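Of the protein chains in this complex, one is absent; all others appear in place.
Going by the order they are written in, the chains are A, B and C; count residues from 1 in each one.
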Amino acid sequence: MCRWMAYSGEPILAEELLFRPVHSLIDQSLHSRLGVETTNGDGFGIGWYGEGPVPAVFKSIDPAWNDRNLREISRQIRTPLLFAHIRASTGTPVQRSNCHPFRYDRWLWMHNGAIAGFHDLKRDMMLAVDPSLYAEIEGSTDSEALFHLALTYGLAEDPPSAVARAIGFVEDLARRHGVADPLQMTVATSDGESIWIFRYSSERRTRSLFYSTDIAQLRRLHPELEVLYRLGTGTRFVVSEPLRDLTGAWNEVPESSYAVLHPGEQQILPLRPVEPG
Amino acid sequence: MCRWMAYSGEPILAEELLFRPVHSLIDQSLHSRLGVETTNGDGFGIGWYGEGPVPAVFKSIDPAWNDRNLREISRQIRTPLLFAHIRASTGTPVQRSNCHPFRYDRWLWMHNGAIAGFHDLKRDMMLAVDPSLYAEIEGSTDSEALFHLALTYGLAEDPPSAVARAIGFVEDLARRHGVADPLQMTVATSDGESIWIFRYSSERRTRSLFYSTDIAQLRRLHPELEVLYRLGTGTRFVVSEPLRDLTGAWNEVPESSYAVLHPGEQQILPLRPVEPG
Amino acid sequence: MCRWMAYSGEPILAEELLFRPVHSLIDQSLHSRLGVETTNGDGFGIGWYGEGPVPAVFKSIDPAWNDRNLREISRQIRTPLLFAHIRASTGTPVQRSNCHPFRYDRWLWMHNGAIAGFHDLKRDMMLAVDPSLYAEIEGSTDSEALFHLALTYGLAEDPPSAVARAIGFVEDLARRHGVADPLQMTVATSDGESIWIFRYSSERRTRSLFYSTDIAQLRRLHPELEVLYRLGTGTRFVVSEPLRDLTGAWNEVPESSYAVLHPGEQQILPLRPVEPG
Partner (left out) sequence: MCRWMAYSGEPILAEELLFRPVHSLIDQSLHSRLGVETTNGDGFGIGWYGEGPVPAVFKSIDPAWNDRNLREISRQIRTPLLFAHIRASTGTPVQRSNCHPFRYDRWLWMHNGAIAGFHDLKRDMMLAVDPSLYAEIEGSTDSEALFHLALTYGLAEDPPSAVARAIGFVEDLARRHGVADPLQMTVATSDGESIWIFRYSSERRTRSLFYSTDIAQLRRLHPELEVLYRLGTGTRFVVSEPLRDLTGAWNEVPESSYAVLHPGEQQILPLRPVEPG
């Protein structure tokens, strides 16, 4: 099981997001509380929007908790939108090109979960990827294949529809290969302005996904917490596991649903797979 | 341009092959004499036959010349058949899964050269790979794709025919995509008993490839050279660049040809692409 | 907390030792049972005796569980004496030169534990190292410093005495710096023929250390266990945590003691620090 977090809000040092919270993602990389696997030591990555419209990505196959370069740059990166992901490989090689977030043009994508039977489904999934995108795939993960399927189905125009079609395609394909319950996913994607998050699994038992409560409301609940005044009111966090125990801070994204997060705004809607015609 | 060497003969310490020669492959990794690029610092790999029928591979993305683990294990590996390869990337990521030699079952494969227009040809090449082999491809190089094409065309049964068909397929495909002179390759492959080597390029200007003169004959030419008595009479070297300057030691493999090397025996034959259909 | 294991016995494939046991060291690197830290992902190393009197070492800063080269070479290394160590850094950099086992000439050394206040004691420890050995120290750990202190005090002539003096030196030094209970250590060292193991901590609460029961006796206890017939009767394992749950298989090394293991023989004696002069 991988873990990830997404931040949207006032420009902030990445260090504040990655290393400061009591139960930060980096800390989680060593000790999980909700996860099945204990360790996320198979590489990590961050993606952020800064100079120019195309996001930057920094990825490494070192465990996140001992990567000194990550600490160094996290003190220098100030960003209004950051993705961070720590990986636990399910078999594919530990190499930079298999680390999340994946990028295409202005888009970032990260995934926690797996596609059951990927070894058998891979070829057909890759054939369904738009030929013009095919050679952009550099790694060997199910996550990157799913991203390129979504791109093929129009992620850049309508993310929820594209993801619904990618899901539908995989479930249809799995059925034809005799693979039950192929999909398990919490996904985040962004174009630098909004963040779309998805929680879905074929068997309707998806791994956890939480979004943060409105900061203004949190300040009313916890007026003594200084950190809440350092965060802008438009702040949004999305996390696979809560960053710290704080009553009222975290809301679970419901099963089979997605949300669009703009600064200070969000909408949760049902996610229904769209099978190929 | 990559570089490689293959050894077949009496079991010998890998160190003798990799680090001892005056102009060894490791030394070449820093300083080329015949090559275009000056440096082969984008990863390396060795493959060898030892315990069991399946060869072992050791690959790293560190430059070969400063990899201490390579030095350590090369003093412990005693093998009758070794492949070694140093890489100069032409753009694909520097990651372990892109390092040569590639392995499938008992087979090793390494390649120096490139497929022009690979970005455009890649999808069709991958589609032509046998579906049962498709998901075994872990990296993103033209070399690994070519290997799997050759496997698809029966490498394990008849290597020269399989390679001729793989070449023919790529040239036919390139023609349809408007890519001129797609192939540039010197390739070595082995099943642990014989080594097959191939020198071919679509424009008939293939990079260099040499095989060593019979040791008995070399001893007559250079009776003063002690090292020649440490090597068995069945010894065969194949190299992209001569390991040391020694009159009479190296014979160029002719353009568009291949050879089969058994201990103490070899046969050079013309290599003619076999186009599909 | 690090973890380690040592094997002495009939020549055996490293794979049998590292990957086959139910609760192997590699498995432990992901999931500890007795340890405080959950993860040993800060590099690993193995050392073994094979060709020639000087042992080979293979070390990497990748987590052991996902290092493919370790898997590859472990299927080719056949050795009568192997050390393996997985690291959890307490702050010093994750770099090859800080990975265990350390080597000097024919000697290997690995350590689980720490020297409290090492930052303050380091300079004086290094000054106490024999000047001819000083420049051989390549890393920055307390473990390597302790090894070179022991070498200075005659490890190659009389390991128990040298270690007792190294311990005494550190405790005396710590006292002068106002550092309480400086030492925490389980150590293994070897010259390729015998293995010496040490369990000691200044506060007499040393981390666990176990040695294996005589194989002949184990066969009587567990006649159904096939694996016991694959191991020679002179087999000795020493481990920081038992490799598998097996009644009667593991014996704890007592607090403040050391043992010498020859094939088929062992002797446990008290370890008493010898303070400098």
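One rule holds in what follows: a contact is a pair of C-beta atoms (placed from the backbone, for glycine too) under 8 Å apart; a residue touches a chain by one contact, two chains touch by 3 or more.
On a predicted model such as this, the values are computed, not experimentally measured, just so you know.
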Of the residues listed, B:G9, B:G50, B:P80 or B:P93, which one is in contact with the missing chain?
B:P93
Contact residue for the chain not shown (choose from C:S60, C:S140 or C:S256):
C:S140
Contact set of chain A toward the excluded chain (per top definition):
13, 48, 50-52, 56-60, 68-69, 72-73, 75-78, 96
Residues of chain C (touch criterion as defined above) contacting the omitted chain
92-93, 95-97, 118-120, 122-123, 126-127, 131, 134-135, 137-140
In the full complex, chain B touches the hidden chain through residues 30-31, 37-39, 41-42, 61-63, 65-66, 68, 89, 93-94
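By our rule, only the chains that are shown with their structure count from here on.
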Chain centre separation in whole Å, for chain B relative to chain A (CA means):
41
For chain B, what residues touch not just one other chain but two or more?
96
